[in-house]
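Heads up, one of the protein chains got dropped from this complex, but the rest are sitting where they should.
== subunit A ==
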Amino acid sequence: MSLNTHPNIPDPDDFYAELLAAHHGLSEAESHALNARLVLILANHIGERDVLRDALALVREAG
């Protein structure tokens, strides 16, 4: 499977709001730490090295 960059989350606005809510009240350092944990958890869930590699390539390009 390759990286899916097409819309895949039902109700993306709701998800986006939940993502921000998860960071609510955190300092910048705490937010970074939360993001790092989130990346690790999601990466494990995806589990496919090809997809993860594509994702890493895309974030480098997009940055």
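Everything below uses one rule, namely that a residue touches a chain if its C-beta (ideal position, glycine included) is under 8 Å from a C-beta of that chain, and two chains touch if they have at least 3 such contacts; residues count from 1.
We adopt the following convention: contacts and distances are computed from a predicted model.
**Student:** Identify the UniProt protein name of the omitted chain, choosing among "PcpB protein", "Cytochrome c oxidase assembly protein CtaG", "Glucose/mannose transport system permease protein" or "Succinate dehydrogenase flavoprotein subunit".
**Tutor:** Of the names offered in "PcpB protein", "Cytochrome c oxidase assembly protein CtaG", "Glucose/mannose transport system permease protein" or "Succinate dehydrogenase flavoprotein subunit", the absent chain's UniProt record gives "PcpB protein".
**Student:** Any idea which of A:T5, A:S27 or A:N44 touches the chain not displayed?
**Tutor:** Touching the chain that is not displayed is residue A:N44.
**Student:** Residue-wise, where is subunit A in contact with the chain that is not depicted?
**Tutor:** Per the touch rule, subunit A residues meeting the hidden chain are 32-33, 36-37, 40-41, 44.
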